[in-house]
Every structure is written in structure tokens, then in C-alpha cells.
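Excluded from the complex is one protein chain; the other protein chains are retained at their positions.
After this line comes chain A, so read on.
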């Protein structure tokens, strides 16, 4: 092997890399907040919601969980315009991430809700809470607390999966790596550095989610 590794020249491409990192972070921030919210709504429907809505949500969850993210992305970006819905690369990428994480987090959160003892619902209604209030105050928070580690892992998985949005030319970190590669033909360095950045982002994201969990669930921190 007579390949000379050189990483110094990458400094020149700092603006592209920084922009890529910013977009990747933006994608995961929107994806996590909106995706988990969607997941909570869907989990409520599947566990306690109206009977007619259950099969709709079940179909959504099964369809998303059993098809590749790349195809979901292509369908949204290339397929939907034929229905008259035209989206920018970044909008399509954001929507794909929310839709994807929504389906996975629905299943995870549902498991948390189903692990809640029946007595909790009864206790809620005996305090004259409506079913919604019981869900909101008594069931949801302990359920989320129970499944928070699993949910955090899923958010990290979705963040790593976001690398494919570069394929519809959304300018994320992978897009920056591809851009540098096509300019310099130094593929190895470009991909090694961006892989290392992804690894750092994954570690950082896990820390952030751990802190968020610690903030939302003060009970655990105290106990």
C-alpha cells in the first residue's frame, strides 16, 4: 500500500463540513421532537384510541417499519410531486425523518403504555380525571420514563440513517463528504473524517438524550 494519508488539506473545506454538520443536527432535532410527538399520538391511538383509527395507525407503522428509509425518502421526494405536492430537498428529508421515527417510536412508546398497570387508569378515573387527563398525567410520563433508553437508541439509529438524505441532494454531512470527494478524489480521508464526526455526534446525542431524560423524569434523579 503506497497511499499517503493527508488530512491537513481538509481544513480548506471547513465551511462545507460545518454546514453539513449543522444540517444533520437540524434534521435530527426536528426529527426527534416531531417524530416522538407523532409517536406519542400514534401510541395513544393504538393503545387507547378510537377503534376505527387503530387499523390506520397499525398500517402506517407496519408499512414504515418494513420498508427501507431510502425508499421512503425517494417516494416522498420523487413520488409525491406527481400528486402535486412539491417539496424542497430539506423539507422532504425532514418529513421522511419525522414519518420514520414516528412509526418506530410509536411501537416503543406503546410497549411502555401497555406495561402500565390497569390500576393506574382506575386510580386516575377515581380521582375524576377524564381518560385524556389520566393518560396525560398518570400514564404517559411513567411510560416514557420506562422506555426512554430504547427511545434514545432509536433516535441515534435514525440520526445515523439520515446519511442517506444526501441522495436527494439535501446538504447534510454525507453530502459534504461526497462533495469533497468529487472535488479532490481523496475519498478515503473525506469519508474517514465524516465517519468520525458521525461517531462523535452519536456519542454526543446519547449524552444529550440522557440529560433530557434526567430533566423530564426528576423522580428517577431523586430516587
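Throughout what follows, a residue touches a chain if its C-beta (ideal position, glycine included) is under 8 Å from a C-beta of that chain, and two chains touch if they have at least 3 such contacts; residues count from 1.
In the analysis below, contacts and distances are computed from a predicted model.
Student: Tell me the UniProt name of the left-out chain, picking from "Peptidoglycan glycosyltransferase", "Permease component of ABC transporter", "Hotdog fold thioesterase" or "(4Fe-4S)-binding protein".
Tutor: "Permease component of ABC transporter"
Student: Consider the whole complex, including the chain that is not shown, and state which of A:34, A:48 or A:150 touches that chain.
Tutor: Of the candidates A:34, A:48 or A:150, A:150 is in touch with the missing chain.
Student: In the full complex, which of A:132, A:188 or A:214 touches the chain missing from this view?
Tutor: Residue touching the chain left out of view: A:188.
Student: Tell me which stretches of chain A touch the chain missing from the display.
Tutor: Contacting residues on chain A, toward the hidden partner: 1, 3, 62-63, 65-72, 74-75, 78-83, 111, 147, 149-150, 153, 156, 160-164, 167, 174, 177, 181, 187-188, 191-192, 194-195, 198-199, 202-203.
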